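Inspection log for the structure reproduced underneath, given as structure tokens.
Just one protein chain is left out here, and the rest sit where they should.
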Amino acid sequence: MSENNIAPHAGHHIKLSDDSLQKTTTTLNLGPTHPATHGVFQNILEIDGERVMSAEPTVGYIHRAFEKIAERRPFSQIQPLTDRLNYCSSQINNIGWQTTVEKLVGIQVPKRVDYLRVIIMELARIADHVVCNSVVGVDTGALTGFTYVFQYRELIYEIYEEICGSRLTTNIGRFGGFERNFTEVAWTKLNRFMEIFPKGWLEFEKLLNRNRIFMERCLGAGPITAERALNYSFTGPNLRAAGVDYDVRVASPYCSYEDFKFDIPVGTTGDVYDRFMVRNGEIWESMNIIRQAMDKVKELDPNVYHADVPEFYLPEKKDVYTKMEALIYHFKIVMGETNILPGEIYHAVEGGNGELGFYLISDGGRTPYRLHFRRPCFIYYQAFPEIIAGGLLSDAIITMSSMNMIAGELDG
Amino acid sequence: MTNEHLKNRLTEKFGETLSGFEETYGMLTAIVPAAMNLKVMQFLYDDEALKFRFLTDIAAVHYPDRKGEELCVVYHLHNLMDNVRIRLKAYIPIDQPDIFTATALFSGANWMERETYDYFGVNFVGHPDLRRILNVDEMDYFPMRKEYPMEDPSRVDKDDEMFGRGGSF
Partner (left out) sequence: MGEGFFATTLDKLVGLGRKNSIWPLPFATSCCGIEFMATMGANYDLARFGSERMGFTPRQCDLLMVMGTIAKKMAPVVKQVYLQMAEPRWVIAVGACACSGGIFDSYSVLQGIDQIIPVDVYVPGCPPRPEAILDGVMRIQDLIGQESLRRRGSDQYKALLESYGIQ
């Protein structure tokens, strides 16, 4: 047990200067601006021919100091910050923040809000995996998949636009529910998406899944064992590709995920092909969950879209103009003068990359005392040098894109 | 395995050295003396009934009012088999913020501790490569400490009065 726990790559990075006589490797600087690194992070590689001997990653090129900013913002103003963490699936971050604060304060949301949130989160997960898998295709040379599949992402954007007005970084939902009910047009667009997308995704899968060139390229590239993955605190599709079926939606359900039946796709070797297939499987499971949620929502009262919490949820405009308490609540919420109960909470949701955790300490004021984001991308990127050591340079590139490095979540 | 059982196992092994047991929102929290953080985590890792073999997160908090104990390093551990979480807190003084590193036990602690060092200046004794990770290398202060402002103090293009801070209001 313990002999595997010493971080093997630490201190093993070859750091010889170019005039040293013992140096047998070439130093190659990959990044921070590079077409294949989808995001800004740098790797200094020591390569021997085509084989990567060691790597030293440098991150922080997009460090925006979220945690410091969050100490100065009222709780509802932190939601747009959470958008910008994993910006490919920003809705999951938003709803994760809302559920954290609701748990801290003790707000119970109605079932319909939970099911609508599940629909939004699973759409975000589909969007994130679509980007990741098509980019793995691009890095192996299959550019067609990317151009075709991005059209489906446009359909998802249209659904978000109908509900909250924005496409990518949506700031969707408020504490207690949604800012407006889903309109007829939104349901029409959602139904159309659910009809069209399976056919389109099946086309993409037929292009790559059992394609001999793709398989030979990706099988065995960048593997990681389950023990090393757990020791590195991996979560999400990267951990599931290594064989461990840990999913926060099942382990600690939030937003009524316990009412849904879905499978967790799991791989065996944790290589690029397994990660690709796990994400494909998760897209089909997400569509399954969305269908179940749409059926469940049909049975509930269609006018319910938020909880009755006047201290956190903006009252209706007609009440603000006529009633005194509504005016006061409106003022307090907009100016951020609502005091949150003191307390300490750690709440995690299953983001596109794994367990996205919010560690929130409130001291009873209008802003958090400390807010720490447990960012899955940051935590699993430290395993990257160990994963690519000994492999080819081109395998290092596709390993990087298959691990779905989102720079916003990496640096935060 | 309930939190009650977990608390009993910890007190029977470590006695009075662990304190501050609280259960907030379903998670047990315990305050551990800084010198014993590795012993407690190793016990939680090795014990066949407790099996806390997954490190979820390491963070730190700055309490400028607690003299002698200003920085608090917080470890979140998770037992994946029985699905139980635990939070360990270790308080250290700000003039000598030393605490043992967890990298020997969890490889994932490497960058988590570098981030905590970068933000707060916590010195993890025994860390293989303790240097800044997110901020620029030349930065000479630890920005997340409470005495430092959020904004860059040398910027000239923004009028602080308009942002509701400083100015003459």
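Each chain gets a letter, A and B, in the order it is written, and its residues are counted from 1.
Heads up, the rule we're going with is that a residue touches a chain if its C-beta (ideal position, glycine included) is under 8 Å from a C-beta of that chain, and two chains touch if they have at least 3 such contacts.
What you are looking at is a predicted structure, and each value in this text was computed from that prediction instead of being measured.
The chain not shown here touches subunit B at positions 134-136, 143, 148-153, 155, 157-158, 163. In the full complex, the hidden chain is touched by subunit A at residues 32-35, 38-40, 60-65, 68-69, 80-81, 83-84, 87-88, 90, 131, 147, 150-151, 153-154, 157, 167-169, 407-408, 411.
Basically, only the chains that are shown with their structure count from here on.
Contacts from subunit B toward subunit A in the complex involve residues 24-25, 27, 29, 53-57, 59, 61-62, 74, 76, 80, 83, 85, 87, 103-108, 110-112, 115, 119, 128-129, 132-136, 143-144, 150.
By the touch rule above, subunit A contacts subunit B in their complex via residues 5-8, 10-11, 59-60, 63, 65, 67-69, 71-72, 103-104, 228, 230-234, 244, 246, 251-252, 343-348, 355, 357, 359, 361, 369-370, 372, 374, 378-379, 381-383, 411-412.
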